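Omission of a single protein chain aside, the complex is shown with its protein chains in their original locations.
Take a look at chain A:
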């Protein structure tokens, strides 16, 4: 088997590229969570803003990934970062915004109005209400958004190799340009395996976390 031989001879490089890929996706989604979750909470308190924000995030999602990377190049050329890591990260952050913002928004909105009413009526401040009641209740849905964002960016991250971001996409890009089938296959399989295993891992993590904070009402 050509693929097995390829893996045998290049396993160190595959491992390294996988780590690169994880780093790329981890950084992008990490930043997306830090920006997206507060943003989702904010628009859940400000209905007028919500539609606009969700529409814009939706539009970004519809831009084909390769085109978005293309758009990044001239913009980042202005600061001499045209190709490479930075534009890739920014594009991936933009992609992961929508599922995170949308799920946070929906999750907070869907907290039982009676529960919210009780929290306000008992004299919780807005911050206490968020931290003690709304966020714990919204957690599973926000987490679902994060998982979606991660799987999405692992896939799109492979394309980022075309603008020199590194990661497993490198094998696919190189394989295509040199017509090396085994290399393409190894790249593709590695990307899928990574996406699936991280999703399963996060699912387990979420389950463990939620069993403590039971969500049924």
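Definition applied: a contact is a pair of C-beta atoms (placed from the backbone, for glycine too) under 8 Å apart; a residue touches a chain by one contact, two chains touch by 3 or more; residues count from 1.
Note that in this section contacts and distances are computed from a predicted model.
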Exercise for review: Given the options "Amino acid/amide ABC transporter membrane protein 1, HAAT family", "Antiholin-like protein LrgB", "Spore germination protein" or "Carnitine transport ATP-binding protein OpuCA", say which is the protein name UniProt records for the missing chain.
Suggested key: "Carnitine transport ATP-binding protein OpuCA"
Practice item. Just name the one of A:33, A:119 or A:173 that touches the chain not displayed here. Key: A:119
Revision key, fill the gap. Across A:128, A:178 or A:197, the one contacting the chain not displayed is A:128
Point to revise | For chain A, the residues touching the chain missing from this view | key: 112, 114-115, 117-125, 128, 132-133, 136-137, 213-217
